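For this depiction, one protein chain was excluded, whereas all remaining protein chains were kept in their positions.
For subunit A:
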Amino acid sequence: MANIVQFENVGLRYGTGPETLSDVSFTLAAGAFYFLTGASGAGKTSLLKLLYLARRPTRGVIRLFGEDAVTLPRKRLPGFRRRIGVVFQDFRLVPHLSAYDNIALPLRIAGMPESEIEAPVREMLAWVGLTERGRAKPPTLSGGEQQRIAIARAVIGRPEILVADEPTGNVDPAMAERLLHLFESLNRLGTTIVVATHDFHLINRVGHAQMMRLDNGRISDPTGLLRHPPRRVEE
């Protein structure tokens, strides 16, 4: 499989503070499934931010879809971001828009006519089991429902990479399993999945997934190689 993402000696520092990420190097293959794990504060969210182009690294090289993402001109960022679906840890739903409108947002941004938006949005609502909640606004939804809306929004544009930051953090085990199946089905369609999670049960559920672990801002495997299949991890 071709590499869709390549990090080489990437470092990230916020302001004048210490490096949050140091010498991070790895590659992600197109169509693969990855878990990113590590203790709180290890730098998982920072690494994901680099991946979905919310930040630029302070050093190192990032290649995304075969292009240098570090020196990518700002005006080209939107085109790249449309190829990446993101499930934020805090969902980041637009609170005054309905669940339907939140899910439809990427399609509207991409310029899809209104007449062509309804069918895929309805399909997504059904996919995440919220067909009846389309008109509800995020503040009236439970944490789990908001998370599912966030996932539906992330995948509706059929991204090439899906990045999810703790996507099962607010749902019960049954829903977590269901969401994982959603990710797997998307992965089968060719989307590269990167899920940051503490949930080892979840990691062990996906047999073909690979795992990388961050410790204090560094990939803990000194070889930089990702394990495949993931080692069973005890909670």
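As a convention for this text, a contact is a pair of C-beta atoms (placed from the backbone, for glycine too) under 8 Å apart; a residue touches a chain by one contact, two chains touch by 3 or more; residues count from 1.
Quick note on the criterion: contacts and distances are computed from a predicted model.
A.B. asks: One chain is missing here; what is its name in UniProt, given the choices "FtsX-like permease family protein", "Acetolactate synthase small subunit", "ABC-type quaternary amine transporter" or "Manganese transport system membrane protein MntB"?
C.D. replies: So the chain that does not appear here would be "FtsX-like permease family protein", according to UniProt.
A.B. asks: With the full complex in mind, choose from A:A54, A:A136 or A:M175 the residue touching the hidden chain.
C.D. replies: Reading the full complex, the residue touching the unseen chain is A:A54.
A.B. asks: Out of A:A29, A:L77, A:A136 or A:M175, which residue would touch the omitted chain in the full complex?
C.D. replies: Of the listed residues, the one touching the omitted chain is A:L77.
A.B. asks: Which parts of subunit A face the unshown chain closely enough to count as touching?
C.D. replies: Touch set of subunit A with respect to the missing chain: 52-56, 74-75, 77-79, 81-82, 86, 88, 92-94, 96-97, 101, 104-114, 117, 153, 157.
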